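Excluded from the complex is one protein chain; the other protein chains are retained at their positions.
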Amino acid sequence: MFYAGLALNGLAIGCVAALAAVGLLATYRVTGVFNIAFGAIAVFCAYVMWQCVRVWGMPVGVAAVLVLGVVAPGIGLLLERVVYRPLRGSGASGLLVATLGVLVLHLGLIFLLWGGRSYVDAPAILPAGDVRLPGSLRLPYSTIVELCVVALIAGALTFLLTGTRVGLLVRAVVDDRDLAAASVPADRLAAGGWAFGSFLAGLASVLWAPIYHLDPYSLTLTVLETMGVAVLARLTSLPVAVGAALAVGIGQTELTALHPAARWQGLVDAFHTNLFVLVLFAALMVLPRLGIRDSGSVGAGLHRSGARRTSKPDLVQRLPLGTFSLVLGLPLFFDPADLRAALAVPALAVIFVSLVVATGYAGQISLGQAGYAGLGALFMAKLAAGGVPWLAALVLGPLLVAPIGWLTGYPTIRRQGLYLALTTFATAAVVARFVFAQPVFVGGLTVSRPPGFTDDHWFYVLELGGLGLALLLVRALHTGPLGRALVALRDSEPAAVSAGIDVRRLKVFVFACAAGLAGLGGALTASAAEAFNPTDFDPVQGLVWFAAVAVWGVDSAVGAVVGAAALVAVDVGTVVGVSGLLIGVGAVLLGWFPGGISAVVRRGGDWLVASQDSDREAGPARRLSPAGRELAARLRERGAG
Amino acid sequence: MTGLAIRGLRRRFGGVAAVDGVDLDVPAGAVTALIGPNGAGKTTLFHCVTGLDRLDGGTVTLAGRDLTGLAPHARARAGLAWTFQRIELFAGLTVAENARVGAENRRGRPLVAGLLGLPDPRRATVGAAVGLVLERLGLAAVADVPAGTLPTGTMRLVELARALAAEPTALLLDEPASGLDDRQIVRLADVLRTLAADGLAVLLVEHDLRFIRAVADTAHLMIAGRVEASGRPDDVLATPLAHDVYAGED
Partner (left out) sequence: MPSLLPLLTLDALRVRYGPLEALHGVSLTIEPGEVTAVVGRNGAGKSTLLRSVAGYLRPSSGRIVWQGSDITRASIGRRAAAGVLLIPDEGGVFRSLTVRENLELFAGHRAADLKLAFETFPALKELTSRRAALLSGGEQQMLALSRALLAPWRLLLVDELSQGLASALAGRLYAVLAELAAAHPDRSVVLAEPHPRAALAAVSQVHVLRRGELAASGSPADFDAATL
């Protein structure tokens, strides 16, 4: 069954997606960065446009010229200079965190400047009418213009990149900027690429304005969802991306004509509203690989560089644990309102620690911790509803998430960097849309705290217990043969393989542990609130969390705990948007301080220790690991005997 | 059959046969060298044997056991050890820990046991193996130094220690002498001779002809994906083919 009228509606949706996909791909082809902040930049431009027309009373045309000619390219130039130029040469992960930072930063700015308010009167630049087709069908002008723009960009860019010398230069700069700098004006070309990429975001915002309400999240999410189309095109082929976007758009509206038995209607509805998310998920699961520079060590750019990375505890980990737990215990003496706010800290800290485990230890960028956290909460509530005592459910629910982490991690873990990151995000998005948003699963769900811990004080103590458990797990992953194997993996994967380490199994195992931990954090979050709020586990939330952990340092569990406390404190103590702004600024500047805040602290600590050591004795201090002590003892015995 | 046996190995990239039906025996108790010009397929062959690259035809057996379908780490556990052309070691771990990683992953252990901190029953054997290897390679003095801070020559030895700590039956070395000074090359040759005498099957890919003359029992000359000449190193290097490749050397 095919309905022409629906198909035309679908074409309009497909055009929006095609524009987003072309924007993503074009930016990727001319800058080498998969700019997942494309949507956020577009939304920011749309808000600026609204401000110019509705508040300052500019004519729409003037405002459009201002946005397209000055604001959008300006953002691109600024980003190139401040964010991406220092990051050149760092791997896919470093760039990914930076783009996440740009996304969070723009959202934060929108919240700060416009209070995150939604507007229905976004200025439209295109005429509102439509063309009549035979059979009383109508095709809106805006769709026609968008189709033309998409075709024009795709055609012109393909020609430029493959058929001209400038295209060759651009490709050279994208490939290796330092190498290119010696023979071409690389900085100018890169700046030009970024200005063009942001210009496309601005263009998208102007074209989209009449179709969408102006609101911070919807367009950002739309672009994130259309990543599936870009992935289908393997980040290389513009025509494939355009075709796929139009096809999915039309398929989406055609699905609305499907009316199965009532009990399945909800599922069909979920399908047609979320077809792009499904395409993203399916494309990532099925396609063998992206046409993308995806190799290189995974955590590269996130870990602190140059410093020793042994399995031995270093300064921050040798901080007296007593002091640490004392600080965490402080909220017990806060007044009730503050204590209630502080309840979010240990739960969030557990989730952050799970990110440290996944990214810092297994080297897997996970943008999907929100999904696992939500599942932990959901499983706990379901178990409790099935008669399991709440305290047992609090432990068992998260344990059930670990196998799900295993299942989702297994097919993708061999693919690294961006690929895995997108897959984890897609997983979280699918879970959010098909589970957390479905009344079948979450309707009538009640959450309460375990008996004996209903009081805020006691519940906070329980949460600290959960955090302690998480830190114990981190310790186990840090010491002994398992810890050694993980450090080995991080230092050199080929060498780890040659030593007989089953890299895939080890990574998936740690990834599953991280999923379980996130589940525990989610279960604690829901228990603290005594309700299951799907918004707590929104996929975009997962992006913010990841950026926050990256800022504090992906290989520092202590940094993650402090980071969680700081995030909650900023959110409680200031207006909405400030925390996003801070995380965003931190993440985009990560190129300037690799390894994050904890690395800076550690470097300072190392410097202190080094200067003390050199006071005490000449020559480097020798601190032996357990294995080293054993060996030294053996050698001494031999020497004596 | 002890040692490593390669039969009919093929690997194509696009239309080009990088390795074109190679038969090669690496017997236990001897050092076998693989020589040839750049692009002859030596490194590809090496990768096909270790499993880092897939092969389009042929078999690889170690002491009678077929390794062909196994993943690289499984080949390592089956007794194959190798080092890399560009030094790959665990820069953040100490020399002793590097060897230890080699020794303790020889057999799989449930990961959950490690997570729960259960004691490893093989701890003592692992410790002994590590001590022995470090002493043999003269690394005992630097056992507790982070491997990343050592000079190149010593790093090569650390790689070797990691490989040997797993107590392999066959050892593959990709240009082990590059980056070493003359004294270190002599020492490496010495170590390899002793290892072979103890019954290890050793395969070298190497450019340094003096090193090959000093250490190898057999040499195979590889050109354009095929083995064109085999025999004692001096005999192989005396062939006209080898003369073309190595013109002007020595």
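As written, the chain order gives the labels A and B, with residue 1 at the start of each chain.
Just so it is clear, contacts are C-beta pairs under 8 Å (C-beta built on N, C-alpha and C of every residue); 3 or more make two chains touch, one makes a residue touch a chain.
None of these values were measured; they are calculated from a predicted model.
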item: From A:M58, A:L160, A:A181 or A:L396, residue that would touch the chain that is not displayed; value: A:A181
item: Sole contact to the chain not displayed, among A:R171, A:H272, A:R340 or A:R505; value: A:R171
item: Options B:G8, B:G138, B:P151 or B:G199, residue touching the unrepresented chain; value: B:P151
item: On subunit B, residues whose C-beta touches the chain left out of the figure; value: 13-14, 37-39, 43-44, 85, 87, 151-153, 155, 178-182, 207-209, 245-249
item: Residues in subunit A touching the chain absent from view; value: 168-169, 171-172, 174-176, 178-187, 293, 304-307, 594, 603, 606-607
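The criterion applied here is as follows: only the chains that are shown with their structure count from here on.
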item: Interchain centroid distance [CA atoms averaged], subunit A/subunit B, Å; value: 41
item: Subunit A - residues contacting subunit B, complex; value: 308-311, 473, 476-477, 480-482, 484-485, 487-488, 490-492, 494-503, 505-506, 509, 513, 622, 624-625, 627-628, 630-632, 634-635
item: Sites on subunit B touched by subunit A in the complex; value: 50, 52, 71-74, 76-77, 81-84, 88-94, 96-97, 100-102, 104-106, 108-109, 111, 114-117, 120, 127, 130-131, 134, 140, 143-144, 146, 148, 159, 162-163, 166
